[in-house]
Every structure is written in C-alpha cells, then in structure tokens.
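With one protein chain withheld, the remaining protein chains of the complex are depicted in position.
And then chain A:
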Amino acid sequence: MATPTEFRLPHYGEDPEGTHPPLDYAGYRSTALRHPKQDLVLLPQMLTEVTGPLLGPGRLGEFDNDLTRQHAGEPQGQRIIVTGRLLDGDGRPVRDSLVEIWQANAGGRYRHTGDRWPSPLDPNFDGVGRALTDSDGRYTFTTIKPGAYPWKNHDNAWRPAHIHFSVFGSAFTQRLVTQMYFPDDPLFSQDPIFNSIPDEKARRRMVSRYDHEITQSEWALGFQFDIVLRGRDASVFEEEEDDE
C-alpha cells in the first residue's frame, strides 16, 4: 500500500524578463550557428534541479585568490582588489561556495594559444583565480586590471575590460557564468556581449563599483561586485512511498 509522503523542496523562481541575454543575438556573430532554433521545453524543478555540486576547499591552492602571487615576479599592470558577496535573490548569502575567475592580462591578452593579437604575454600572470565564499557569502581576489582587447566581431570591435566569473550557488538552477565590468568604461556602447542584456538596469548590475574603503593606500584600487542568484521559495513535492 502506498502512502504519499510530502517533501518540501525549494523552488527557484524564474528571473525577471530582460535579465538574461537571448541565445540568438544578431550583434554577437557567434550566436548565429550556435543558438537552438526549437523552443525550449520547461524542465520542472525536481530533485536533480534543486540540488547541485557543493565544491568546497578541496578545489583551492594557496595563491588561488591572489593572481599577483602565482609566479616568482609580479605581473605588470594596475593592482586591484575585487570583492563582493554571493547572494541569492532573497538576500541570503551563499556560503562556502566556489567562485572561479579568468581574465586577460593588463595588455588585454589571455594566456591561451588561441589569443594571437600582438599584445605581450606577461610571464608573471596566468589570469586564473579561485576563491571560496565565507560565512557571509563574501569572496575576495587580488589581481591586475585587465586591458581591453580587439576581436573580429565587427569593424573596430574591442571588448571592454572584464573579468569572467563562474559561480555554482547551491542548486543546478542557480548555476551562473557572467562577466564583471569596470565603471565608466568607454567601450560599453559598441560591445554586443554587454549590450545583449535587454534590460538596461540588469546590464548595469554587471558593472562593479569603485570603493575607496577597499582601496589600499599605495597598493591597490578596490572594486565591489556582488553576484545575485535566483531566490528560492519552498514548494510541496509529493512522493508515493511504500508504507511498511
């Protein structure tokens, strides 16, 4: 005989319209052959979707959150401290959670075989960092302000300076890869990746804020960048279980 057992699973509400870019965005040429043309099918949020990998300290090495100390010498460029909180839409900190970043060097070049534009590589900079959020959801990186770089998307195309961020949250539905930009960048107006976000206010949420409190005297400029993931509300989930 089967008795329904009530599970309370969290449910992660959909983000407001205009928050995320469309997969088909003409301004960014590479989407043309890579966006699905069929309609997406709604995936109900069940156990696989409301859980997710909890990747703890085992992923971190000693200097993973200080990209200026990963080599014998110091990298070229403007030293910066980037800090912020990983939060869900209800303002709850996402604790003990892995944050991964990657970026170009001060000259706008990535340490990648595919990056061939003639700006020098920096032998003292890999551009790769990892950190774990603390009990308040806060992460901190010390790094170098990345340079702008050209790409072939359109005539005289340059990417605004940015740092790639990858976060997991605590559920599959919260997985997010985004880019952090710097305040008042003159290149925003011509960048299709930045401008692919339909809602202007959502777009501005990818722009970090200069913070004089974080700035360290004669050492580094400070920037604040909070990352907000979907919020959750409890929903009822019923399972038939054998009553023995």
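Just so it is clear, a residue touches a chain if its C-beta (ideal position, glycine included) is under 8 Å from a C-beta of that chain, and two chains touch if they have at least 3 such contacts; residues count from 1.
Following the convention adopted for this analysis, contacts and distances are computed from a predicted model.
Colleague: Looking only at the UniProt record of the hidden chain, which name from "Multiple sugar transport system permease protein", "SoxAX cytochrome complex subunit A", "Protocatechuate 3,4-dioxygenase subunit alpha" or "Zn-ribbon domain-containing OB-fold protein" is the right one?
Modeller: Missing chain, UniProt protein name: "Protocatechuate 3,4-dioxygenase subunit alpha".
Colleague: For the chain that's not shown, point to the residue among A:A131, A:A161 or A:V228 touching it.
Modeller: From the options A:A131, A:A161 or A:V228, the contact with the absent chain belongs to A:V228.
Colleague: Consider the whole complex, including the chain that is not shown, and state which of A:D66, A:D115 or A:D185 touches that chain.
Modeller: A:D115
Colleague: Can you list where chain A touches the absent chain?
Modeller: Residues of chain A in contact with the hidden chain: 2, 4, 7-10, 12, 15-16, 19-23, 25, 28, 30-38, 40-55, 59, 87-91, 100-102, 110-112, 114-115, 126-129, 164, 166, 170-173, 175-179, 193, 196-197, 201-203, 205-206, 226-231, 237-240.
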